[in-house]
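Dropping a structure here in structure tokens format, bear with me for questions.
One protein chain omitted, others in place.
The block that comes next holds subunit A.
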Amino acid sequence: MAHETSNHGSATKRIWTVFAILSIVTIVEVILGIIRPEFLVETHLFRMHLLNWVFIVLTLYKAYYITWAFMHMEHETKGLRRSVVWTGIFLVCYLIFILLTEGDYIFDVYHDGYISWDF
């Protein structure tokens, strides 16, 4: 945006900082994915083990930095930021809720029904 043209040094510094954050988070994800620590796999939260929640939170953390720093969302007006981000988040939450609930229901039908699907 208009203001950042005056301070070139800090803009590139911010870019490299964000790159470092994204790299570290990705490395952590890969390490966790390969080790799969016992306590994270065995602890469950809302029908999913903790490791998956860790992955999802780290992903959202990365997504935040990509959108805010790389796509310059932090320098846009509130109106633009909200009209893009809130619309997306609202619809995605709705989709995820409705589809995962339905998928889980079908799993139960397959699993608990009187018909065997494994033959």
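The rule we apply is simple: contacts are C-beta pairs under 8 Å (C-beta built on N, C-alpha and C of every residue); 3 or more make two chains touch, one makes a residue touch a chain; residues count from 1.
In this section, contacts and distances are computed from a predicted model.
**Student:** Out of "Ferredoxin", "ATPase", "Cytochrome c oxidase subunit 3" or "Sugar ABC transporter permease", which one is the UniProt protein name for the chain not included here?
**Tutor:** "Cytochrome c oxidase subunit 3"
**Student:** Can you name the residues of subunit A that touch the chain not displayed here?
**Tutor:** Touch set of subunit A with respect to the missing chain: 1, 4-5, 8, 11-12, 15-16, 19, 22-23, 26-27, 29-30, 33-34, 36, 41-42, 49, 52, 55-56, 58-59, 62-63, 66-67, 69-72, 76-77, 79-80, 83-84, 87-88, 91-92, 95-96, 99-100, 102-104, 106-107, 110-111, 116-119.
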